[in-house]
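A single protein chain has been omitted from the complex, and every remaining protein chain is retained in its original position.
Chain IDs A, B and C follow the sequence of writing; residue 1 opens each chain.
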Amino acid sequence: MGFEPSARAQELIERVMSFLETEIEPVEAELHAATKNAADPWQPQPAFKDLQAKAREQGLWNLFLPSAEPGNEQYGEGLSNLDYAPIAELTGRSFLAPYVFNCNAPDTGNMEVLLRYGTAEQKKRWLEPLLDGAIRSAFCMTEPDVASSDATNMAATAIPDGDEVVINGRKWWSTGIGHPDCELLIFMGLTDPDAHRYARHTMVLVPRDTPGVKVERLLPAMHRYDEPHGHGEVSFTDVRVPAENILVGPGRAFEIAQGRLGPGRVHHCMRLIGLAEHSLELAVRRGLSRTAFGKPLVNLGGNRERIADARIAINQARLLVLQTAHLLDTEGLAGALSEVSQIKVAVPRMAQDVIDMAIQLHGGGGLSDDFPLAAAWTGARALRLADGPDEVHRGVVARIELAKYKESE
Amino acid sequence: MGFEPSARAQELIERVMSFLETEIEPVEAELHAATKNAADPWQPQPAFKDLQAKAREQGLWNLFLPSAEPGNEQYGEGLSNLDYAPIAELTGRSFLAPYVFNCNAPDTGNMEVLLRYGTAEQKKRWLEPLLDGAIRSAFCMTEPDVASSDATNMAATAIPDGDEVVINGRKWWSTGIGHPDCELLIFMGLTDPDAHRYARHTMVLVPRDTPGVKVERLLPAMHRYDEPHGHGEVSFTDVRVPAENILVGPGRAFEIAQGRLGPGRVHHCMRLIGLAEHSLELAVRRGLSRTAFGKPLVNLGGNRERIADARIAINQARLLVLQTAHLLDTEGLAGALSEVSQIKVAVPRMAQDVIDMAIQLHGGGGLSDDFPLAAAWTGARALRLADGPDEVHRGVVARIELAKYKESE
Amino acid sequence: MGFEPSARAQELIERVMSFLETEIEPVEAELHAATKNAADPWQPQPAFKDLQAKAREQGLWNLFLPSAEPGNEQYGEGLSNLDYAPIAELTGRSFLAPYVFNCNAPDTGNMEVLLRYGTAEQKKRWLEPLLDGAIRSAFCMTEPDVASSDATNMAATAIPDGDEVVINGRKWWSTGIGHPDCELLIFMGLTDPDAHRYARHTMVLVPRDTPGVKVERLLPAMHRYDEPHGHGEVSFTDVRVPAENILVGPGRAFEIAQGRLGPGRVHHCMRLIGLAEHSLELAVRRGLSRTAFGKPLVNLGGNRERIADARIAINQARLLVLQTAHLLDTEGLAGALSEVSQIKVAVPRMAQDVIDMAIQLHGGGGLSDDFPLAAAWTGARALRLADGPDEVHRGVVARIELAKYKESE
Partner (left out) sequence: MGFEPSARAQELIERVMSFLETEIEPVEAELHAATKNAADPWQPQPAFKDLQAKAREQGLWNLFLPSAEPGNEQYGEGLSNLDYAPIAELTGRSFLAPYVFNCNAPDTGNMEVLLRYGTAEQKKRWLEPLLDGAIRSAFCMTEPDVASSDATNMAATAIPDGDEVVINGRKWWSTGIGHPDCELLIFMGLTDPDAHRYARHTMVLVPRDTPGVKVERLLPAMHRYDEPHGHGEVSFTDVRVPAENILVGPGRAFEIAQGRLGPGRVHHCMRLIGLAEHSLELAVRRGLSRTAFGKPLVNLGGNRERIADARIAINQARLLVLQTAHLLDTEGLAGALSEVSQIKVAVPRMAQDVIDMAIQLHGGGGLSDDFPLAAAWTGARALRLADGPDEVHRGVVARIELAKYKESE
């Protein structure tokens, strides 16, 4: 009853928490500073690889991996969405943790795609090194020249040509492409503009070093480059890859994209909840320890009310995400479509507001990088656009709501 | 996993839903009109008693009753809070239903108090006729002359005097006191101003017809008198009742009040969720069926976004209340103190906003009494004050939140 | 510089304020109670007529009257919109005052229509007794069966037939029609469904006692009937009036309605600002005088912040209305279209929020009719629908905003 994790998940939660406290938190600020001050911030810090090795050794690795489907048993017995959710929440408390545990976007989503839609050969070539953390990947969908909130707008092309497919166009916000280990791009392009709206586009596996692929620049998201991962603007000029690099088949991109959506959004949202929880904790600690006008900050004006509102908002948001994870586990994406969009609307907005409050309690410090709050806030803001803007998700929720009554009118 | 009701509850939910659809909804408007147009609106409509009889016959009666504690087995095997919650939600869809099922405030809370704290004699005298629906009761706590949000402010007195207790003072918002069947008042008064803050007040059972009890007037709540139940302002002038009418003992009022709180707030909140759901349904139906500027209203401006936001808000609120009910069941009030206050803040505000949206989609009709929305809206507003104003509950939530960190500072 | 009133207006403001304090405030609660407790609340209280007489005697009468246009000099030298605005604000502090000063909706708008569009004969017959306060009037536009937010939806008909015009259909929210002195209805009906969207409807003067006019019922607005004025649902069955009762000409209704809009909305908004100011004053006084948890309420939690936010919101709203009045004076309605809609969106919402806060500080008292807050709150809510719902006005503002850039795209 309720959303208590399974015994196996509970044990993992405790070990992840302990790893966070003993291995990651003590070095995180140092590692960020090392990256920031490095001659080349795009080179991953060696200490980071050590953390990964330690996490892997302890079995805290690829925990995002979904429950095995027939034919995928060799990739391990995954957790249910509901069991993974509190682990994702914990990793969200730290900007480093998702990477340390090999549970970061977009690699998780890309691995899921390969797991579910890849051929045995594709799994061997790309999935296995990704699961090993040996390589990294990017997802190339959003485009600078069209309103990408409507994914059918995508105009970059993937045109089959004999036993090859030819790719042209420009993508941006290809996250992770700045990393030196990024070797695989999953590209979505227009193949047949005359097909049904959702059958026009194709997904193709593109090795990063294919001729014609060029990272034009790395983009700051709210002034941060997120080194060493980065967000790239990428041009594709007559890029040719073998036709077998097409995932599933031409025109199947939307079908594949669908599969990525549910769990990916649950992960994003649970991490944001972890971030909001951490921010609330920082706010309370700061508010208790600093004094103005003769009182601890928490006792001034509406600060206690705001702390209460943050607690209420976090709790409601978490329950909605857990419920969504539960629905995904029990009814699949089709039974959770509205909920997946609901959390995507509710959680980033909630997180942004909670973090905003925490910043306010930190005064000038909240704007600096002495605290993780500024990065948390701009990160939460970015997630109101990434993976579909709020407005599109509200549209999905409304459509499903109206459908309940339309027939009966 | 999740908050699925038990098999027993599921069966009751279906029967309550069916009763609502077949027995209550078809006659509700008519019954309200009959009351409104009656020569004396304070006389309950005979048709209402018939509905009660039918509900009782079908076993849809006193479903709020908590799980039996030792010594109370004869009053039946109650439902858990989590199992009763969806039933309460259903009854909230109608203003009549809680009364039809003998599950309305404040009688439910008063019955719980008697069940838990009453002597065998008190149960026989008051609890049994209340459970039978033969009499009604009121709760006399709030006072016009002090800020009653701080319950320790209560100034009306209950002074033991030999084998009697003497009551003086003035109360208001004594809900239900306008009903001709109201025979019992539970009165809270100051006994010892020098005792500890939470040991000064006493609860006393006062028969409605005791000399010195006078209903000075019936109060409109946002312009509605809620006939035939009503909200009274009541003066107590040298009212004398036997000392054995004191519940538990002098100075024990806060201890008793505590026991009322948790379930009562879950009930209020679940009913509001039912009301919000019903309002959203009305909003969508209206928005689909009316046309302006050449389109159904739902397709104009931000209407779909507002419908989506309402869906998200209701879902989050419901999960928080279910989680609170679950905590009450598994950890008792002590383990759910923050959550009980969280829902009391979150749910009425959510309901008020959802209903406001529904009114807006109904245009002028939404302001009239052709739809239940105006009454729903002002009712939700009133619940931001009744049972403790939002601000006090936020204070509770904040205090518990701060306590997590205070020791570690 | 700024929005200081003229010397003449300043003098009137002071006299209106003094009249409010000495004549109206002392008797207002009593007068409301007398109406409420009367055998027939639809009969105006005699004391009310005395107040009107006194106001008129002091020259505080018809102050809303716009500046004279050529041909209307005999109706007096009106104030500019900017000069009348602070007077309207003052009258908004009391529910009675607008009537006492003969400055209440819808009579003001109806008088303006007659002044601007009436023939000499129509002025003599209807305008003069309205200016005298001898009769009252209603405006019959909104319909129960169509979404009236789109005024072109109006389906009741006004069909010329020889030297008569025949009226059929049903209207509701015809404010003022419950008053025994209401003798004139201004009716808007469909004449030519094939004409241009804004040339289909006609306005007709209909004497209240014309055969076929029936007040089907009086509607409560958020549970209040607003006796003795009321809001009626009115049926028109083969109602025949002389063709010269058509205002201006067939198909000219929208043109006439336009002229009503600007000043009427400024008046509504300024009255709401007065109501919000009065509510804030009540909130502060209550918050200073009541104590909970050992402190005056104003010093608890976020109460001071809410008071500050109310002050800021009122000040911003007032300035926007004054600016709109100033634009109406200097550039006419065409130069103030966006602003007139802006205030209609901003002010009722602001007032609703400020009053909500004041209610919260009054606890249960705020829900009762011991304070004007409950009526203020539901009244402000109603104004988010009356005179066009917020959504329609936002649409106007957006259209004008977009037009600034459309040509340049």
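Convention: a residue touches a chain if its C-beta (ideal position, glycine included) is under 8 Å from a C-beta of that chain, and two chains touch if they have at least 3 such contacts.
In this text, all values refer to a predicted model and were calculated from it rather than measured experimentally.
Hidden chain, full complex: it touches shown chains A, B, C. Of the listed residues C:A151, C:L219 or C:V298, the one in contact with the hidden chain in the full complex is C:V298.
Only one residue from A:M1, A:L300 or A:I400 touches the chain missing from this view: A:L300. Residues of chain C that touch the chain left out of view are 1-3, 82, 280-281, 284-285, 288-289, 298, 304-305, 307-309, 311-312, 315-317, 319-320, 323, 326, 330, 338-339, 341-342, 345-346, 391, 393-399, 401-402, 404-406, 409. In the full complex, the hidden chain is touched by chain B at residues 301-302, 304-306.
In the full complex, chain A makes contact with the omitted chain through residues 142, 144, 146-150, 153, 172-173, 219-224, 290-293, 297, 300-303, 356, 359-360, 363-369, 374-375, 377-378, 381-382, 384-386, 389-391, 394-395.
Here, only the chains that are shown with their structure count from here on.
Chain centres here are Cα averages; for chain A and chain C they lie 53 Å apart.
Per-chain Cα centroids separate chain A from chain B by 43 Å. Along chain B, residues 391, 394-395 each make contact with two or more other chains.
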